[in-house]
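With one protein chain withheld, the remaining protein chains of the complex are depicted in position.
Per-chain residue numbering starts at 1, and chain names A and B are given in the order in which the chains are listed.
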Amino acid sequence: MINRALNSIRNMGGRVVNSVSRLGMAARFFGLTLLHSGQSFSRFNLTLREIYSAGVLSLTIILVSGLFVGMVLGLQGYETLQTYGSEEALGILVALSLVRELGPVLAALLFASRAGSAMTAEIGLMKATEQIAAMQMMAVDPIARVVAPRFWGGVISMPLLAALFSAMGIFGGYLVGVVLIGIDAGSFWSQMQAAVSFQDDILNGVIKSLVFGVAVTVIALFEGFDAPPTAEGVSRATTRTVVTSSLAILGLDFILTAFMFHGV
Amino acid sequence: MQRAALDLWVGVFVVAGLAALLFLALKVGNMTGFEQGETYTVKASFENIGGLKPRAPVKMAGVVVGRVSDVSFDNQSYEAVVSLTLDEKYAFPTDTSAAIMTSGLLGEQYVALEAGGEAKMLANGDSLKLTQGAVVLENLIGQFLYNQADSDKAADSSPMPE
Partner (left out) sequence: MSENLIEIRDLSFGYGEHMVLKGINLTARRGQVIAIMGNSGCGKTTLLRLIGGALRPTTGSLMVDDVNVGKLDQEGLYKLRRRMGMLFQFGALFTDMSVYENVAFQLREHTDLSEEMIRDLVLMKLHAVGLRGAHNLMPSELSGGMARRVALARSIALDPMLIMYDEPFAGLDPISLGVTGNLIRRLTDALGVTSIVVTHDVQESLKIVDYVYFVSEGVIEAQGTADEIRASTLPFVHQFVHGEEDGPVPFHYPAQSYAADLGLKA
């Protein structure tokens, strides 16, 4: 009995040590990616391709989700604000929720599921079919050619997607609040404008989405590059990307929010 | 994907993203405001500004005529000094009064102006003499309880009918 307890503690300890060493490997991988980023800009069409894969192909899910989230915010917000007679504050509620939190976080979560998992699968498969080894044998550095452009593609796409998510969400809130329910359009927009500050809210939201973009992309690329070169290994790595990215996003969100918004 | 089509789509994406950012910055946030158009600034001192914040609207008769541009503290008079930036289009008499009101029960606070009767108009840098501070909820409740206690005492001390 004692043995079993000891064993499970040993296992847990082993897993923690494993996670920490993986974090170290990922950090080193991140450093290597940055070091080899020269080609991503001198041959910009490599990065362009990846902005298409990560950004453009995520547009549908981002825009549709943003719209729905904004509409739900509008509905729920109206119900609650109505009890205090503050329906005109709906614009403020929708805009601040989206720009400060929901835009960056939800867009990043969706990005991780769609683009992040795709990146992991792509690179994992390239490794499994020896394409990475072939590249190395042809004296082409795979990190510079394959990994770094994807990194910059993801980092460039993420803030744009978050902004589009927030914009669609506000439009959704407008649709529900003004068009459907009948709140005054003027007060909807003017109250929003009065409450949302560019520096404090919008800029912070952009910074958040940049940080999330870096985290998600690094995790996705690392998991793909590190995956065992088998079908099972790649599929496990893809799942791990989504889970780890989501946890990282939420954790980073807390840290960033604590830094940015505790005074406001 | 052909190179030309790829470039087009990436371009569309980036433009859309930047447009969304611009929309957020301009229409949602308040980079616009009364910086467009000519304005002049007057000051008003309040005993208590409550929750009044910069960029809060200044209204007269319910119409927005300006914005609060600055809130500071006067260490001599121990009062809050609020700078009001008013639209050039409107002129107000020098005895205009300012009060801090709340929109709705828990809404945001704004400055409500009431016109006086003087012939002379406010100029840039003038101060409003008549001000009324924000209604502080705790004081209101305290007052109410105090009044309640008073009327109870009065009822107790009044002679009982035979």
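Simple rule for what comes next: contacts are C-beta pairs under 8 Å (C-beta built on N, C-alpha and C of every residue); 3 or more make two chains touch, one makes a residue touch a chain.
What you see is a predicted model, and the numbers here were worked out from it, not measured in a lab.
Here the chain not displayed is in touch, across the complete complex, with A. Considering the full assembly, A:Gln131 is the residue among A:Gln131, A:Ser187 or A:Ser235 that touches the omitted chain. Contacts to the hidden chain, counted on subunit A, fall at residues 125-126, 129-131, 133-140.
Criterion: only the chains that are shown with their structure count from here on.
Averaging C-alpha coordinates per chain places the centre of subunit A 38 Å away from that of subunit B.
Against subunit B, in their complex, subunit A makes its touches with residues 45, 48-49, 51-52, 55-56, 59, 84-86, 88-89, 95, 99, 157, 159-161, 163-164, 166-168, 170, 189-198, 201-202, 206. Partner subunit A is touched in their complex by these residues of subunit B: 1, 3, 6-7, 9-10, 12-14, 16-18, 20-21, 23-25, 27-33, 55-57, 64, 103-108.
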